[in-house]
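Please see the structure below; I have some questions.
Subset of chains shown; positions unchanged.
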Amino acid sequence: MTALAAQVEALLFLAPEPVTVEELADALQTGEEAVRDALEDLAGALEGRGVVLREVAGGWALASHPDAEEAARRLLARPRTSALTAAQAETLAIVGYLQPVSRPEVARIRGVASESATAALVERGLIEESGRSQFGAVLYRTTPLFLKLFGLRSLDDLPDPAQWDPSPEDESALRDRLLRAGEQRAG
Amino acid sequence: MATVAHRLELDLDVFAGPFDLLLSLVLREELDLLEVELAEIVLAYVDHLEAEGELDLEAATEFLVLIAALLELKSRLMLPGEELPDDLDALAPAEAAEELLERLLQYARFRGAGGWMAAAHAAGQAYLHRSAPLPPGLRRVSVEVAERAYDPDVLGAAVGSLLRTPPPLDLRHIAAPRVSVAERLALLRSLLARGRFSFDEAVEGADRVTEAVTLFALLELYKRGEAAWEQAEPFGPITVHA
């Protein structure tokens, strides 16, 4: 395999969309003829491999071989259930109990910015956006996948936090108490 | 990042230049911290704040941490072993030096490791990973096939612990100022009002910090011309008079 073909392979590996011969030539600072030769070289080298070269929508792209589809579904098309980080658990608990709730509110309660935890929970499909607050902040709520992964029939099945709370109060005051504790924590 | 240490220009008796240079000179022992008037640095910072017109909280925090570290260092140099019983006094300077050395060595280690981190970060950028979306067939996670994977108690415990106010910081290990210059000034003036007295009398039964503060108060009286003293020989008794 030529060095140019290897570079073409690298570019197609990285590109999320099909890439035209012209774009490849520009990126590699070479001629289109050389790129076409390299593509032919690459197609030959990929015989019998797990990745195939395809010409689609006027460009070139790498794709996984159809033989691997079943295994790919087993690996990827399932909810990610790795352990929640402490930040994610706190954030998810706040959204779970207080929904809908905005990110600034989560940050006030936790006493630290909670952007990456929120993003990770959205990415895992545990929470989702649900409109905006009167101040324009995005509001979050839990998803049906959340209920399924926690084995809950409905949000009413969430455990009573009084169990872990040394001084239980009326449940309706939960938000106020969390905000007060958060302010003391930040102070 | 233009930090306050970088921007704060100082003009002291022993040093003129930015605060961060002063810090590095002190840490490299090229400037004797005992000769640096820390109060002047604080005054310069207050002037600097006035000139800025607004309080940058982060910069203020940074300054406080830096000046507190310098104060701690300087007070250790001035009052070696003040928290130690008398019979351990002789060890105190060595211990203070050991602790300072420990911190310098620890910092040297992490500064070196930081250099490695920066180089590894740059080297790692040569490898690019794919970030293409999954093919449509693999994209949807089906809620139906999802199985219970987490215990809801995790959520109850997380929210419950947020309701708790963290315990107040325990600052007992930091020695509180037990005595003020004003107090000792008042005492010295009352003794002076009775005529001559010996310094030992003024600090009878007092701890080392009180002794030091009393001496400082005495210097203050001398500066104001309210008192003078005599000492016939080193370590001999000191007699104070108006």
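For this structure, a couple of remarks:
Labels A and B are assigned to the chains in the order they are written; within every chain, residues are numbered from 1.
In the analysis below, contacts are C-beta pairs under 8 Å (C-beta built on N, C-alpha and C of every residue); 3 or more make two chains touch, one makes a residue touch a chain.
Treat the numbers as computed from the prediction; the structure is a model and nothing was measured.
The complete complex stored in this file has its protein chains present as A x2, B x1.
By our rule, only the chains that are shown with their structure count from here on.
With centres defined as mean CA coordinates, subunit B is found 43 Å away from subunit A.
Residue ranges on subunit B touching subunit A, taken from their complex, read 128, 130-135, 137-143, 145-166.
Those residues of subunit A that touch subunit B in the shared complex are 10, 13-16, 63-64, 69, 72-73, 76-79, 81, 84, 86, 89-90, 92-94, 96-97, 109-110, 125, 144-145, 148-152, 157-166, 174, 177-178, 181-182, 184-185.
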